[in-house]
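With one protein chain held back, the other chains of the complex are shown just where they sit.
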Amino acid sequence: MRARHLAGLAGGGVALLGLAVAALAQGGGEPQRAIPDPQSGRHFATPETLEIQDDDFQNPAFLWVEEGERAWSHAEGSAGKSCASCHGDAAESMKGVRARYPAFDAKKGRVVTLEQRVNICREENMGAPPLRIDSRPLNAMTTYLGLQSRGMPVQVDISGPARPFFDKGEDFYNTRRGQLDMRCGSCHEDNFGRHLRADLLSQGMSNGFPTYRLKEQRVISLQYRLQGCVNDVRGQAPPMGGEEFTNLEFYLAWRAQGLPVETPAVRR
Amino acid sequence: MTSMGMRRRHLLAAAAGMAVVTTLPRAAGAQMQAATAEAVRKATGGKEPQEGRVTLRLPPIAENGNTVPITVTVDSPMTAADHVKTVWIFADKNPTPDVATFHFTPALGRAQADTRMRLGQTQDVIAVAQMSDGSFYMARTEVKVTIGGCGG
């Protein structure tokens, strides 16, 4: 935030600073995190919930993992191909992918989420219809893919052409919205560790998604949860899979940079 | 319109109001909802269940009432001559009290079962066990179900 602010000021005039400004505007300047040492949502969960998460048998998200695993080698679409036709063993080829997504896609000229990546593959390489965001088959696939990065640190690349999308995500994050006029940080920076009614507020870290939510009794995608957050502040949530949430998801991944991927987490 | 100050107070008040609660087993004979009392009566055929032998493991505070882990254990040698036959689980203040009925046999070696249940509100969970000699035992435990701030 600070770097961008400086860039904005300097960009107003002094030619001598031109080079430095360019570097900053290119994302050469490191943005500062409001929470430099983030804590995973598991830090704010009860022992009973963690007991379910930490046991791969008890964790109901593994029903989704197994569905995703079956879908991985199931041919679909006009090309007669499955994911495995191109990518082979997911345990090898997909290791670390969840940790670096969302990521800039040069061909699309924008940042894409893992969900969108799967759908791009389906449409362009398999000749299969895209799956609806937050639908069961897509959540099953992204949960399966996410598991292949479990324990690896979140490490998204916000540099270069990805930077403007990061900046838009940051703007969304910091914009007050809804009848309650709250920004994301009103809960997840200013008040984490405190209770909102009976809920213990977390830092809103995204490293556990897709996650099995006890309330919904199913695996949910991050953007489904984001819709819930915007609804909770009595705002109008943008559509899942749209540009706004995609950029926000990118920014959120950077907030969680360094935290281990916990997919599939279990949360209340 | 809610001002930021009001919201802050609300958040802080909520935080202060969150007390630490521990689960205490209740006396088996404590008051029950009529539907629950009827369900227990049906299970025991009108016999009065005794206290003891049945243990319920439940979180004192459920993070979400839709998925509450529960373990029921009954103290029994689980032999052909002396074992637990049936264990009923009831939720006193759910729309209907029935939760589950477990049918045990001596082949288990130990009388225990685990599952996950839904609780509509803070209430007592009740377990009634029928022994092979026809006697009944009962346990009850309160679970606090929180109303979340996040659409919970």
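Going in written order, the chains are labelled A and B, and every chain counts its residues from 1.
In this section, a residue touches a chain if its C-beta (ideal position, glycine included) is under 8 Å from a C-beta of that chain, and two chains touch if they have at least 3 such contacts.
In this section, contacts and distances are computed from a predicted model.
The chain that is not shown carries the UniProt protein name "Thiosulfate oxidation carrier complex protein SoxZ", picked from "Sugar ABC transporter permease", "assimilatory sulfite reductase (NADPH)", "Thiosulfate oxidation carrier complex protein SoxZ" or "Phenylacetate-CoA oxygenase subunit PaaI".
Across the complete structure, the visible chains that the omitted chain touches are A, B.
Residue B:109 is the one among B:52, B:109 or B:134 that touches the chain not shown.
The residue touching the chain not shown here, chosen from A:58, A:73, A:155 or A:257, is A:58. In the full complex, chain A touches the hidden chain at residues 57-58, 60, 62-63, 66-67, 217-218.
Counting the whole complex, the residues of chain B in touch with the unshown chain are 66-68, 78, 91, 94-96, 98-105, 107-110, 112-119.
The rule is simple: only the chains that are shown with their structure count from here on.
Of all residues in chain B, those touching chain A in their complex are 1-2, 4, 7, 11-12, 14-15, 17-18, 59, 61-64, 66-67, 69, 146-152. Against chain B, in their complex, chain A makes its touches with residues 45-46, 48-49, 51-52, 179-182, 186, 191, 194-199, 201, 213-217, 228-229, 231-232, 268.
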